[in-house]
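Worksheet for the structure shown next.
Up next is chain A:
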Amino acid sequence: MIYLALLLLPLAGALISWFTGSNLRRPRLLPLFGAAHFILTLLAFMGGPKPVLSGWLALDPLGMVALLTISTLYLGCAVYAAGYLPSRRRRSNRVLCLGMLVCLSAMSLVTMAHHLGLLWVAMESTTLSMAPLIYFNRNARSIEATWKYLLICSVGIALALLGLFFLAYATLVAGAETTLLLEPLIAGARRLSPAWLNAAFIFLLVGFGTKMGLAPLHTWKPDAYGEAPGLVGALLSGGLVNCALLGIIRVYQICMAAGDVRFYQQTMIGMGLLSMAFAALFMLRQTDFKRMLAYSSVEHVGLLAVALGVGRGALFAALFHLFNNGLTKGVLFLTSGNIHRSYGTKNAEQVRGVLQRLPFTGGLFLAGFFAITGSPPFSPFLSEFGIISGTFGGGHPLVAALMLLFLAIIFMGMASTILPMMMGSAPRESGTVVGYRDRFFTVAPPLALMVVILVLGIWLPEPLRRLLADGARLLEVAP
Partner candidate 1 sequence: MTDLIIHLFLVLLMPPLLLGVISRTKALFAGRSGAPLLQPYYDLARLFRKGMVLSDTTTWLFRSGPVVTLATVLVASLLIPLGNHAAPLSFDGDMILFAYLFALGRFATILAALDTGSSFEGMGAAREATYSCLAEPTLFFALIVLARLSGSLSLSGMLTQPLGAVWADSGASLLLLVGALFIILLAENCRIPFDDPNTHLELTMIHEVMVLDQSGPLLGCVLYGAALKLFVLSAFFIRIVLPFRTGDTLADWGLFVVSLLLLAIAIGTVESVMARFRLTRIPQLLIGAGILSSFATLLILR
Partner candidate 2 sequence: MNSLMDQLLVLVMLLNFLGLGTSRMQVAIRTVAFQGVILGLLPGLAHTFSWHLGMITLGIILAKGVLIPWLLFRAMRRVEIREAVEPFLSYSATLLLAAVATALAFVFAAKLPLAPQHQGLLFVPAAIATIITGFLVLTTRKKAITQVIGYLILENGIFIFGLLLSQAMPVMVEAGVLLDLIVGIFVMGIIINQISREFSSIDTSRLTALREER
């Protein structure tokens, strides 16, 4: 019941928003449905619903973590949208609202789909429903970004479909009943044909990895994140990325149950390190602060991939980081949207004195920066440190050292871009730029997200801890 509610409620909202005429009133639907979805998510979290539709839909701890992240982030973005869109009332937001609500439904479906075919359909739906959102600004750059996003992600997802076929074929070759249901696949993983399973893993990793932004498949990411409005960037980096990661996690679950796991683990670690290296490379001397956030997303995707590859010891932290990264990215993208609007540029060299002109936005952006780079007392510290200590403890000291090196370069790059933006005195505003200042609706959502990660950075409630621990157990190598 709750599954259907989670799926259909946003769709209903999408319908209503499509038929709402007023450009001013339409955005108000978003927080309404976001809040309803959030409440449903909390109910699901506390209720722990049973699988339905003969196991096609289920919320296991892994899905629950992703759903919780997405729903929390979405609520923040929705409230922000209600404050942000009216400031751009000349531009129709009908498609944007529609896309946001459809995407919410599709993302929820990803988190609860236990049939991999269904998961794929939902994943492709999130890709498509996001496209018009990236295109919101309707200028040459946003068209370019949208096209790259659409084409590259579609190709990637198509490869994932092939991977799914391989997976099904692996069962066929094993002589079992062909199925794409997760539980039977895990249960029978040992009997799967290793060659086909390897191929399936590779194609699914590349396919979903393209969507998630693992290097060198991340190429669309800086463009899309850079050109989309801040709140879309937040949804992309905190929502879609987590969906894609969940897709990979599902395959990984099967692989971990298959016996010989070395190849899978090494591949994950390798791709993760490569992503972090790419991110480090492009974050040095990055002058576009939104693109910088995109590369930061690449970095954290890499971090998560390494953590999955390391396995036991880093898994709890990985799931925790999935949550933390999503929320922190939300803070960063939402506030970067504010900075962009106020200064009329994404070029960090032209942005000075944010703390002076937009004290709350500036403070939150700075806090978000500290959080994302793993500074206590914010929760990403706990998860990043957990991943690194898990990597050291898991017998990969070299990998961990490389990660630290990349993190160091990334910090240097981010700090030397962000700190000059924050400090000093703001430039005099020219006549064309409207005096955009901090307002309740554009500051409260990132503030709320920030409070969440600050509290989690000090205190992790027991139910959440149990959820993460249960999830981590699902990802361990089968004995």
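A word on the picks: all candidates are chains of the complex that A comes from, given by their letters.
We adopt the following convention: a residue touches a chain if its C-beta (ideal position, glycine included) is under 8 Å from a C-beta of that chain, and two chains touch if they have at least 3 such contacts; residues count from 1.
Small disclaimer: the values here were computed from a predicted structure and weren't measured.
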**Message:** If you apply the contact cut-off given up top, which option from 1 or 2 ends up touching chain A in the complex?
**Reply:** 2
**Request:** Report the residues of chain A in contact with candidate 2 in the complex, numbered from low to high.
**Result:** 115, 117-118, 120-121, 124-125, 127-128, 131-132, 135, 138-141, 143-148, 150-151, 154-155, 158-159, 161-162, 165, 168-169, 171-173, 178-180, 193, 195-196, 222-223, 226-227, 282, 287
